[in-house]
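Below: one structure in structure tokens.
Missing here: one protein chain of the complex. Every other protein chain is in place.
Labels A, B and C are assigned to the chains in the order they are written; within every chain, residues are numbered from 1.
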């Protein structure tokens, strides 16, 4: 087996919540020991509800946020400890597509200017720039004429295409897409998803695809990681995870997802209660207050992610996995 | 099917006011018109400031003991003061004094305030904390008192008044600019730019600055109005431009002793101040409304 | 026929500096007693404007024409005072953003009880007891505590429950829910949808569920109306719509919903026309893959296709010379 293009090990990120000079600073564990890896040409889907830390994970991988602990290996290089300039160099091969196409394009700059920015930042020779610009804008399904226009002249779908063009123009190896279609309408969403899939084939891209929408992830991802309160609680290939979810949370998530089938006969698991606040998570397994199959041990001990046949899950129900494996 | 009852109803939130007609699309168009009008008034005033000395009928400092405390007449349009100087000429000359002092003062404010604000927001951390605490302390004193204290230290003169007014508005200007910069810094496009690997200088130059120029321009205009008022106030107290300089505040100070005998002395210079400040403020308000993203729908 | 709400030819226009724009165009709809009607469409299709028009909650630059008959009364001719006694009492509404829909400086208890004070005029103690009951009904366990609390201390799901409690306080006969779960997480969405279903059954009210999510429709609605660019383009009962959609737009919408099985998603080309820039003929013509010549020339009428569904499309119109009033609606 080849080495993964991106490997994250034991990644932790804390946010400091300070209420005032007099109080002890309070820490929120946004990410707590994340292990995840992606192989070249794959799409890793990361799903979770708001506040589960999925966006933080994306930003840590790009070093837009500095992780507190853990390793991030990209193409074999540890980037968790690189200095600013080295990180900037790495970003040539690792780009990001953002959620909100309305906010992430500077309203004062033309599309051409916005797309040139990465070329200047990474010292692409001047004479190559124009050709790259024109080529890239056409790849994402727009035309050269659009380069001299401003972001407000475009619809949401077109802006997201521009965002993708910006990420693509340096021909990176890895693209982190943070909720790239959740601000878009369904009919536009499918255009963008198709575009992303085409680009992946054409440029053999690797995606880390972050989304709260299970259907979208199910459609686009090869492997899926489910997050809950800063931890990965289940990680497997798409078919396995959606075909036979193991973690009670994943099961609930899948059953809560409304589907367009009037004869839907799935048994619906409706979770009681709210997502606990990340600043004050429960003891033991963080899911236990809402879990319908909780046991005594869940209240005290945090289950570890253990793997069997390429399907990892962090739940006490399946802790015997590891035991069986090792015996 | 075609016989649909045609009834008309309006939204719920309408103000029921038959007496006060609703001005259609007052908001934006009005603002653009106001901006144009006040800009024209200001241009006119600036022109007067420049060519004032040539169109003034009399020397503003030359006293004429045969015509003191004369009311407005054909000879002296706005009357004369206690030592017979022509009020109209003095007001014309004063335009330049007032404008120069106010604009220079705001220049000081903007230069220092923008630097402090942008640095504070961009660098953050300890520097930000330190700078903002200092600004807090200076804000604790009313602007005019701060200006007075500085004038007291430096001694009363027109230049010192200018410096004092400039310095005394730095804290509030810096805070406004800092807030505006922070908004831009936290915007999606700056983050997107950082994610590409763009260097900091590029982000400041092409992402932050173009987006705060509007704000900067609006605040600058609004501060000019305040600076004119402060200049005149210092002059009025006797701590600004010194007599016989024809400064509007100073002229009011001289006029206040003749309230019962020569109403024009205490009226026209004040009117001049009000008109200039009003024009500047209207321009500032209009610019703010035009640039305000919330009104740009 | 027992209809709570009958709307005919509803047209909502906004006057703006650039001119008048029509956001809802000649809309007909009806809601039976105890029924849930779903209104589906993408952003800008006029579904929210429709809901606000029904309650007459639009800003004063909006003009409504047509007819809205609610429980036999013509809503559009009511005076503002009569309208007020209808709102919150007989027709109630919940909104998309539970974060912003509650007043941050008033307690939950106060915000719910003022509905009762306004419409029922009971004694203080009775109102309080009723509010506590309502909070329990919507599944808030610590009712006493929440009664005294402020909105910012509640989670999104809880706030939406409070909004529902407020809406059902006077047992309205119609609840309009404008994207009530869009801002919520999937697991919370399931809770809220279940709650709405349960309450509808318990107090026998009708619901208009406005959403962009066909999954939500499948979950809670009896009938569906699909809107596009300000017009209704298809109505049908849920089963027929999802199993056997007629209008090419509905078909496209269903096919572009991501599913695992499809390797490649169907997508509708182009983007939604803006309200200032609507095509002359059928509004969907520029994006339709079954477009015909007539589609560019005239807007089809809305008419029944079979006993289950009605649709606005030339593909299902036998008599193409049929005279229709809505064909010349330019942008």
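Definition applied: a contact is a pair of C-beta atoms (placed from the backbone, for glycine too) under 8 Å apart; a residue touches a chain by one contact, two chains touch by 3 or more.
We take it that contacts and distances are computed from a predicted model.
From the set "Cation:proton antiporter", "HypC/HybG/HupF family hydrogenase formation chaperone", "Nickel import system permease protein NikB" or "succinate dehydrogenase", the protein name that UniProt assigns to the chain left out of the figure is "Nickel import system permease protein NikB". The missing chain, though absent from the display, is touched by one residue of C:88, C:139, C:180 or C:252; that residue is C:88. Which of C:45, C:166 or C:236 touches the hidden chain is settled by the complete complex: it is C:166. Of the residues in subunit B, those that touch the hidden partner chain are 12-13, 15, 17, 19-23, 26-27, 133-134, 136-138, 140-142, 144-145, 148-154, 156, 225, 229, 232-233, 236-239, 249, 252, 255-256, 259-260, 263, 266-267, 269-270, 273-274, 277-278, 281-282, 285. Interface with the hidden chain, as seen from subunit C, comprises residues 55, 57, 84-89, 92-93, 95, 97, 100-106, 114-115, 118-119, 150, 152, 163, 166.
By definition in this document, only the chains that are shown with their structure count from here on.
More C-beta pairs touch across the A-C interface than across any other pair of chains. For the pair subunit A and subunit C, the distance between mean C-alpha positions equals 33 Å. The residues of subunit B never reach two or more other chains; the list is empty.
Residues 42-43, 155, 157-158, 185-191, 193-194, 212-219, 238-239, 242-243, 252-254, 256-260, 262, 264-269, 271-272, 287 of subunit C are the ones that touch subunit A when the two sit in their complex.
Contact residues of subunit A toward subunit B in the complex are 62, 64, 87-89, 91-92, 95-96, 98, 100, 102-109, 113, 117-118, 120-122, 163, 166, 170.
In the complex of the two chains, the subunit B residues touching subunit A come out as 187-189, 191-199, 202, 206-207, 210-211.
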